[in-house]
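Heads up, one of the protein chains got dropped from this complex, but the rest are sitting where they should.
Chain lettering (A and B) follows the sequence in which the chains are written, and residue indices restart at 1 in each chain.
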Amino acid sequence: MSEENKPADKPEEKPVPAAKPVAPAAPAPEPAPPPSLGTYGKMLKEKGIECTPMALSTGVETIEIAPAQLPAALKFLRESPQAQLDFLVTVSGVDSPDTIDSVYHLWSYTKTDELVIKVRVPKANIPADKLPEVPSIASYWQTADWHERETYDLVGIRYIGHRYLRRILNPWDWEGHPLRRDYKQLVDALNDKNPESFR
Amino acid sequence: MTIQTKLPEFKTDEMVINLGPQHPATHGVLRLILTLDGEVVKHTEPVLGHLHRAQEWQGQNRTWFQYQALIDRVDYLSGMFTSWALSRAAEVIDGTEVPRRAEFLRVLCAELNRISSHLLWLGTYLIDLGALYGFPFYPFIEREKILTFFEEISGQRMMYNYIRIGGVQRDPKAEWFKKVEEFTKDFPKRVDEWEAIVTENPIFLNRTKGIGVLTKEVAQAYGVTGPTLRASGIDFDLRRFKPYSVYPELKFDVPVYNKDGDTWDRYMARIQEMRQSIEIIKQVLDMIPEGEIMSKKQNAGLRIKAGEGFAAVESPRGILGCYITSNGSDKPYRFRWRNPSFSNLSVLPPLLEERPISDIMAIFGSLDIILPDVDR
Partner (left out) sequence: MKIDGTVVRGDHFSGNIAEIRKFAVMSLSWLTVIFVAVWGVCWALGIFIPMCLANSSFDFAAILSEVCKALTPIAAVLVFIPINAMFMVLMERRALALFTRRNGPNRVGPDGALQTAADAVKLLLKEDITPTGADALMFTLAPIIFFAPSIFGALPLLAAVTNNHKLFQIVDLPTGIFYVLAASSVPVVGIVMGGWASNNKYSLMGGLRSAAQAISYEIPLVLSLVTICLLAGTLDVVSIAYQQSGGLLNWNILGGGALIGLNKAIAALVSSSGAPFAEVMNAYYPYGWLSFVGAAVLCMCTVILFGVYLIGACAEINRIPFDLPEAESELVSGYNTEYSGIKFAIFFLAEFTNLFIVSTIAVVMFLGSGDCPLPTWLNPLSYPAVYEPLAKALSPVLSVLINDLHLINPPTFWAALWVIFKTYSLIFFAILVRGTLPRFRIDQLMDFGWKRLIPITLVIFVLVAFARGVINFHV
């Protein structure tokens, strides 16, 4: 993997969570050329799956896919002989400033190519008291089973079609999703003064 | 009188049993809800999170400099690798050039740590199989030596905090390398001894051969990595497949077993991996250059440029990855661990199907799970 640094072209305005100190603004990046589709982006386009190129994540091709087309895209990438991206490394959730992302890192067992797929749900589209919804691929790709459960647990993305979407790391009755930027811990376990503390 | 040709239908109820979280052989606090028919497992549901320490949350709420000291806890048996994964991810995003001597020191410590982790696995696996008091202590004697090496260079026996973003923390003295060299000469003999006791032991073979067969397809579908994957016959080692650090310059084999993918193969894969690690250490001791060991200032103002990236290292358990989104501040914006134990453990329920209780530990132990790595 090359170690060259490609700064993100979209400088992300960090949200200012109420309880958190203000994160300093990122230094203004140099204007980068608009990203173009890489190998896998083109492959998907040929298959008729819409994808938007994004800035390379440290030299790795990154594309954005609409939620509805995610299962088809992953199925194609895993099974087609020219793509062969048959190793789902991880499913992560990111609470970005404007969107909530479900990020899929795809590797291959036979070649060194990598691909990052992002499914971004704009926060504006999420109704209040609802979780962002992304189709689940757990029934097709078993790796995603626990990874999706974990992302649901910590970041709060509802994977539609997951057969057992239940908290995995936190207790089943935990409230909230801790890795959201606006998450406030109701019970401060470390504070002795708090009457609701565990201590 | 009629002769009964068919036995009457004899139906028994299934029994639900809790294995753990407090159980001698769950390597920490895993809880398995087992549905048993007699002694045969019908269904398994792992319940995780008893050791959840919110490592990702802590990563987002602590500065880079603070969090470096915490990450050894993610996988306490191979702290060098967790540090390395974080450092690599940060360096990839930041574009930091790591000094060559530091890279060699990283490889040296990581391979020693791989050996110590496998040694602990070997001892505890034999305990899982019921050899409670005899053999299991022998690997620990050798592990003790490795922990002493680490204590001498980092001041700690388990939570090293040695590999830092931009290099390594301390430069060991020449005597330290001498000691390591002596260890590399002695160690293969010890491995031979253990193999003489364990590998062909008939009871051990009975307990491990043909048990917990993990096929290639299942292993790939569940994202299993590390020696567990290679014992299923897939040649996938990050050190050779996507070489990082100075691994391209080193010669070593990746033991792959293309036979059954059973627990015995996994045992052999780890034993052979220890031998290969010793080979790597010998080469590193010959090749290590003089020079700087740190290229980034280690203080509270440690910052990483904005950007995002994923970097992984081949830990003793598999691919330990780190997905970081940085916004250029002193704290990571999003911190995501990709832990090998988490994915490796998810393959446990299908492996346990229709196996007797005694095999649970033989199979579970052979996956080499470590619970803090699963729960974070």
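Everything below uses one rule, namely that a residue touches a chain if its C-beta (ideal position, glycine included) is under 8 Å from a C-beta of that chain, and two chains touch if they have at least 3 such contacts.
Note that this is a predicted model, so its numbers are computed, not measured.
Seen in the complete assembly, the chain not on display touches B. Interface note: of B:I127, B:V168, B:I281 or B:L345, the residue touching the hidden chain in the full complex is B:I127. Within the complete assembly, B:E144 is the residue of B:E45, B:E97 or B:E144 that touches the hidden chain. Not every partner is drawn; the one left out touches subunit B at residues 15, 17, 23-25, 39, 126-138, 141, 144-145, 148, 197, 201, 203-204, 206-207, 356-361.
Following the convention adopted for this analysis, only the chains that are shown with their structure count from here on.
Once the centre of each chain is set as its mean CA position, subunit A and subunit B turn out to be 25 Å apart.
Those residues of subunit B that touch subunit A in the shared complex are 48-49, 52, 54, 56-57, 60-61, 91-95, 220-223, 234, 236, 241-242, 244, 305-312, 319, 321, 323, 325, 327-331, 333-334, 336, 338, 342-343, 346, 375-376. By the touch criterion given at the top, residues 1, 3-8, 11-12, 14, 20, 23-24, 26-27, 29, 57-58, 60, 86-90, 92, 94-95, 103, 105, 109, 112, 116, 141-143, 145-147, 150, 154, 167-171, 178-179 of subunit A touch subunit B in their complex.
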